[in-house]
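So, chain A:
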Amino acid sequence: MSGELFAFLVLALLAILGGILMLNLTKVIHMLLSLVLTFLAIAGLYVLLSAEFVAIAQVLIYSGAITIIMIFGIMLTRHNDTQKTKGNRTRNMVVGAGVVLFFFTMYFSINQVSFGDQATSLHVENTKQIGIELYSKYIIPFELMSVVLLVSLVGAIILAKRDDEEEAEQK
Partner candidate 1 sequence: MSAIPVNAYLLLALVLFCIGLFGALTKKNTVIVLISIELMLNAVNINLVAFSKYGINPGITGQIFSLFTITVAAAEAAVGLAILIALYRNRSTVQIDEMNTMKH
Partner candidate 2 sequence: MMDWLTLMIFSPLIGILILSVQSAERKTVSLTGILATVLPLLLSLVVYAQFHGGGNLGVSHGWINFGGGMFQANYELGIDGFSLLLILLTTIVSTLSASVAAAQIKQGLKAYFLWFLILEIGMLGVFTAENLILFFIFFEITLVPMFFLIGRWGFVEREKAAYSFLIYNGLGSAILLILFAAIFAKTGTTNIEELKAIMASSEAVSEEFRYGSMLALLVAFGVKLPIVPLHTWMVRVHVHAPIAVVMIHAGILLKIGAYGLINFGLGIFGDQFAKVAPFIAILGLINLLYGAFLAFVQNELKSVFAYSSVSHMGIVLLGVAAMNEAGIQGAIFQTLSHGLIAALLFLLVGIIHQRTHTTKLSSLGGLAKRMPLAAGFLLAAAMASLGLPGMSGFVSEFMAFLGLFETMPWIAAIGTLGIIMTAVYILRAVLGVTYGKTIKAFTGMYDLTRIEMIPAAALLALIVLIGIYPAIITHTLQLTLESIMPGIGG
């Protein structure tokens, strides 16, 4: 067993473990933290796939930013909230069945996929390559993305901000 395969297996298991924990834990905050595990494992997998920059971004954005935002979200709304155990059982079963169906269908297709080639030069100056591509070929999507970010920023502030009139009423 090569080291790479070993690393893959461990990371993959960690990622899946995180997901399964997320499904089964009861406290919301625990669920969130279990997902951090998944995100980190995925970052590791990115490294295996010669995508160091993406891996770093993954750690920063997912494990860092998004998780923190979510935790804020939890704290701002209701602390110590637990997942209600009583759910719509039939619906869960049906959805589960659908998911399993979907899984096997996709599994069936995935099994048939095989690509011969393998990129070789990805790990060489990975960040630089990304940078060059971003600022040359994908400049317009990149700029657009900044607009998206801006809009979401503004939107999030407006949404989250208390309505003045409403506030006045409440006071």
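The set was built so that all candidates are chains of the complex that A comes from, given by their letters.
Brief remarks follow.
The rule is short, and it goes like this: a contact is a pair of C-beta atoms (placed from the backbone, for glycine too) under 8 Å apart; a residue touches a chain by one contact, two chains touch by 3 or more; residues count from 1.
Keep in mind it's a predicted model, so treat the numbers as computed, not measured.
Among the chains 1 or 2 offered as candidates, the one in contact with chain A in this complex is candidate 1. Taken together, the chain A residues at the contact with candidate 1 in this complex read 2, 4-5, 8, 12, 15-16, 19-20, 22-23, 28, 31-32, 35, 38-39, 42, 45-46, 48-51, 53-54, 57-58, 61-62, 65-66, 69-70, 72-74, 76-78, 81, 83-84, 87-88, 91-92, 95-96, 99, 102-103, 106-107, 110-111, 113-115, 117-119, 122, 126, 129-130, 133-134, 138, 141, 145, 148-149, 151-153, 155-160, 162.
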